[in-house]
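Would you mind keeping the following structure in view while I ask a few things?
Heads up, one of the protein chains got dropped from this complex, but the rest are sitting where they should.
Should a chain be cited, it is by its letter among A, B and C, assigned in written order, with residues numbered from 1 in that chain.
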Amino acid sequence: MTINQALDTNIATLGPCKVDTPLPYYHYISDAEKISLFLSPDLLDAPNDGQTIAEFEEAGPREKIYFDPPKTKCAIVTCGGLCPGINDVIRAIVMSAHHNYHVSGTLGIRYGLQGFIPKYQHDVVELTPHNVRDIHEFGGTILSSSRGPQPPEEIVDALERMNISILFMIGGDGTMKAASAVTEEVLRRGLKIAVIGIPKTIDNDINFVPRSFGFDTAVEKATEAIRCAHVEALGAPAGIGMVKLMGRESGFIAAQASLALKEVNFVLVPEAKFKLHGQDGFLEKLKERLQNRGHAVVVVAEGAGQDLCQVDGQQDLSGNPILGDICEVLRAEIKEHFSAHDFSYTLKYIDPSYIIRSIPANSNDRIYCGFLGQHAVHAAMAGKTGMVVSKLQERYMYLPLRIVTAKRRKLNIKSNYWRSVMESTGQPQEIFSTDEI
Amino acid sequence: MTINQALDTNIATLGPCKVDTPLPYYHYISDAEKISLFLSPDLLDAPNDGQTIAEFEEAGPREKIYFDPPKTKCAIVTCGGLCPGINDVIRAIVMSAHHNYHVSGTLGIRYGLQGFIPKYQHDVVELTPHNVRDIHEFGGTILSSSRGPQPPEEIVDALERMNISILFMIGGDGTMKAASAVTEEVLRRGLKIAVIGIPKTIDNDINFVPRSFGFDTAVEKATEAIRCAHVEALGAPAGIGMVKLMGRESGFIAAQASLALKEVNFVLVPEAKFKLHGQDGFLEKLKERLQNRGHAVVVVAEGAGQDLCQVDGQQDLSGNPILGDICEVLRAEIKEHFSAHDFSYTLKYIDPSYIIRSIPANSNDRIYCGFLGQHAVHAAMAGKTGMVVSKLQERYMYLPLRIVTAKRRKLNIKSNYWRSVMESTGQPQEIFSTDEI
Amino acid sequence: MTINQALDTNIATLGPCKVDTPLPYYHYISDAEKISLFLSPDLLDAPNDGQTIAEFEEAGPREKIYFDPPKTKCAIVTCGGLCPGINDVIRAIVMSAHHNYHVSGTLGIRYGLQGFIPKYQHDVVELTPHNVRDIHEFGGTILSSSRGPQPPEEIVDALERMNISILFMIGGDGTMKAASAVTEEVLRRGLKIAVIGIPKTIDNDINFVPRSFGFDTAVEKATEAIRCAHVEALGAPAGIGMVKLMGRESGFIAAQASLALKEVNFVLVPEAKFKLHGQDGFLEKLKERLQNRGHAVVVVAEGAGQDLCQVDGQQDLSGNPILGDICEVLRAEIKEHFSAHDFSYTLKYIDPSYIIRSIPANSNDRIYCGFLGQHAVHAAMAGKTGMVVSKLQERYMYLPLRIVTAKRRKLNIKSNYWRSVMESTGQPQEIFSTDEI
Partner (left out) sequence: MTINQALDTNIATLGPCKVDTPLPYYHYISDAEKISLFLSPDLLDAPNDGQTIAEFEEAGPREKIYFDPPKTKCAIVTCGGLCPGINDVIRAIVMSAHHNYHVSGTLGIRYGLQGFIPKYQHDVVELTPHNVRDIHEFGGTILSSSRGPQPPEEIVDALERMNISILFMIGGDGTMKAASAVTEEVLRRGLKIAVIGIPKTIDNDINFVPRSFGFDTAVEKATEAIRCAHVEALGAPAGIGMVKLMGRESGFIAAQASLALKEVNFVLVPEAKFKLHGQDGFLEKLKERLQNRGHAVVVVAEGAGQDLCQVDGQQDLSGNPILGDICEVLRAEIKEHFSAHDFSYTLKYIDPSYIIRSIPANSNDRIYCGFLGQHAVHAAMAGKTGMVVSKLQERYMYLPLRIVTAKRRKLNIKSNYWRSVMESTGQPQEIFSTDEI
């Protein structure tokens, strides 16, 4: 399905809304209130005309809802890798479902999709406003997580057994696809279970989600590693500070962190192929920088330069290819090239790895997670299903799952944004393949 | 001038652009490339239709520019109160003007508009990429600031004397009005001086600037005070933690910080009048909360409840009315009311004051300030004048000064946003005057 | 009782130790292992000879203990104002009592000494390794606190009723005196209840406790306010940044924070009387500083300059005199003096108040709190009573309560330490009364 087709689909509902909401609001959002947007070219990957208009349902509480709260039981599951803010989303869902709607209960499914499958023997936990009260002060997920798919049939079996009316699935691309499969299985069985996805990705690579929750926190933390790399680079003769950052297929963290701490001289991302060798290659340009300025900071997204790595085609549990270690390649090549030119240098390598993702969310992400959770509950109570909450152009709206699973978001290296990264680093464009930029 | 009229004006230019830009970009922004937006109701203060379309010039480098860089001297001035990120904006302007455009020099005007006026005898400083290199690690402004207006004629005299081609004015509402006056005086004299405003306000109350730079940092810092107030409230029998936050005429910091740290039980802002006394009044509701839950956190924007304060009509140097001390009033009223009911309590009052505004910007604000500075330089080099850079619906654009000076931005207490604040705090709506919400 | 007499007293014990410890250690501390110390003059307030030797019991586990763990119930109470690290101490006590000694239970007494008195109707809470697991991540005390004394008889009644064998009292000077009174009442009744004091004071003013827990964290946090005051002072013409810090009778936080962030130009503490007026007075010296350097940072301990304030002799609930507001006096005097000299200035006043004490402990304090808690348990299990744990000259030891209650610790303004504060600020000694230094 193309994006344009996906954009034309409406959000599915379980049925007409006949129950009065318990929310004492002065105004509600009606399903008819669509938000019109001029889609920016980045969303569409189309030429830069910016004249495509799309319409989405506005997020928020409806005056009539589908589920009768005292008979409604919710479940929350968190899947895939950690990310700042998961606990904030959990907390917001529980607070909204209980304090605003007074649902009968919320179950926490432990260890991701495994938690639905009997053979793993994971317990469920009862989530209440009291026991989620302070969880936003901790990184990670109080529910724990796991990787990899589980059969949608068994998941729906579990939902039926536990009498769940609403399932909130917090996870990445794979989890959003699982959410689609669960939604379909629910519909196939004619059940009345709403499935709401809350996309989570540290790489910020989910389509139509310009900023995934936790991303801002991760960038902030990543700048600490960059600052250290800069200090180390300055601290030694011909000092190189090299930082590896997350970003398997898209270099958003690397790019954003380089804009945030403008000491970076080279940013390498998966979206922009670069040359190592030759007069215009990275190695020679790095040497020039060291000769002219005495130090250099290099930021590398983990998925950059995969064409330069030897990879064996293996996959991890989530089905993602295991990446080659580009930083190891770069360090070896720098050693060889600089030795060959009899050029002494000092390289300090920093891999903050999980440090940038296991921390609690900052204020900006907390607010965002709060809205995501609240709007997810509003949507679910109104019987919407197979959808996600997103914030586009400063407003919250509801999108069909298929829009976000249609493709992965990537850095547009022809955009103003990437140009600013280039301006800010001052890195020579020659190192990138000319057909890319 | 109404907003709608202001929206129809174009950005003034000093003349046709005939110089080739030195920027080696693969693509440039043309003045013809307008960005179309559906204006959200908050921007217009109009009924909630969201169907008004506006067009603005897209921010970014132009292929032809107006000023010849080697003959172009810039000046930067910072006015009014401090705010996180001022140094980042200064740094971005200097870096872009020097590294990208190679202008002949940039002068820093010291101590705000005073720095233009001979009688104050403030020196100017030469700003170079080298000496602004590390300034983003410090709060405040390396140029210092001052409050209050100065005659536009004397400012333009000074610009002429110093041979300035481009003036960047970083400041609040008053400074943006001064920028308009300077622009007009420049045009009256037929000079070729571009004037670019960069709106700065810790209160986030500038029109058509949905998020002012430094706001996110200030909110993050404000949550620390709220967390402490919560800890203090929990630490004593019937403990009240009261926090005063900046916000003279608009309660954005108070509202946003309460969303960010959801321990807040009452948020009082200038936009929502509240009752102190009576069964539905704040005092009684606070007592109820303490009786039921044992503690309470109250966040107060400094401009809240001015109808309850005695004020004498005096003004500060910037011409702002001196506010009554609402927290003093509240503390006295709580004491009286609770004593009258023989209700023991402990109140801990925290006023973080300048702590939230004198700190360095966080990553999110740093990136934002970087773009504001770069785009200000791109605009100025292209001979645009009497304008500001703003980010609306995720994109940077150029707006005429008159749009931002037309009125002050305020919290819309009929918005989804404020509703979320109410949801999050759980504060009783009855305390607010019924005609407001 | 003089210090020297107090130094000669031994620690009381409830009886001979006959129970084998469950701790599987390779070596134990014997009561006979005394630590010899040359007492530094600061501890004794004596002339600078440093030749007085004292002997104290070394802290640590004993091979034979007094209480039989499975029959031993502990209680913890936290009293007075908050301080970073209280939760760490609670956690360490519970972890050590349960994991190392396997006591039958630990009760948390809520809201300070009030929690023992039936009329207040506060519940107790059961403390277990599970429910104290994460409390070190939060400031304050999970047990809450209250101020003021309660009758020792009623406290001991409560201990008897609840079958408590060991009481840990965390609190300030007043609480240590209460601990003495409770110890005496226990002995008078011939009960076998150990009472261990853990001195807590944000002002660091407890005798023979050179560094109270939480002090290091509070100083670290206080420097943030000073940094902001410096930024504000730099940001305006003749800018003064004034910071008020805790320190009722001793200026340790003010002095230490000024050493930690050397931007401070004047430090005013209770121990050093200063002159306001005259050629050598503070006002004139402040003006000189502003004239020469353009800005000034002034740090004021809340108890400084009380001779300059009007105080009415009232006391707070803990029996401490209510202090005059020295910063208000200084601001008024500065205004008058500078106006009289027609000298324009800008003063920014920052009172971080509870922000410096309600935060979680930093690593240094955490480690310290961990040792205090562990050693308190080791002492109590060995039947020691009427004592505190202290760290002197890098080693942990047990001291009789009377040593720490003999007098308040104060800054020695004739010490090398205070000289370094003067060196670091460069403040003129003339402002201080000559008979003091």
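Keep this in mind: a contact is a pair of C-beta atoms (placed from the backbone, for glycine too) under 8 Å apart; a residue touches a chain by one contact, two chains touch by 3 or more.
Since we're looking at a predicted model, the values are computed, not measured.
Screening C:Gln279, C:Asn292, C:Gln310 or C:Asn416 against the full complex identifies C:Asn416 as the residue touching the chain left out. The residue from C:Glu57, C:Asp216, C:Glu284 or C:Asp351 that touches the chain not shown here is C:Asp216. Considering the whole complex, the residue from C:Val182, C:Ala225 or C:Leu261 that touches the absent chain is C:Leu261.
Looking at A:Glu184, A:Asp351 or A:Glu394, the residue that reaches the missing chain in the full complex is A:Asp351. Of the listed positions C:Ile3, C:Met95, C:Val195 or C:Ile350, the one in contact with the omitted chain in the full complex is C:Met95.
Only one residue in the set A:Gly140, A:Gly171 or A:Gly247 touches the chain that does not appear here, and it is A:Gly140.
What subunit C contributes to its contact with the hidden chain is residues 24-27, 29, 33, 35-38, 40, 48, 50-51, 59-60, 91, 95-96, 99-100, 136, 210, 216, 219-220, 223, 256-257, 259-262, 362-364, 366-367, 370-371, 374, 393-396, 414, 416, 419-420, 423-424, 426, 429, 437.
One chain is missing from the display, and on subunit A it is touched by residues 82, 111, 114, 120, 122, 138-141, 144-146, 224-225, 227-229, 231-232, 234-237, 239, 348-355, 358-359. Counting over the whole complex, subunit B has residues 134, 137-138 touching the chain that is not drawn.
As a working rule, only the chains that are shown with their structure count from here on.
Subunit A and subunit B have Cα centroids separated by 30 Å.
If you average the CA atoms of subunit B and of subunit C, the two centres end up 41 Å from each other.
Counting only residues that touch two or more partner chains, subunit A has none.
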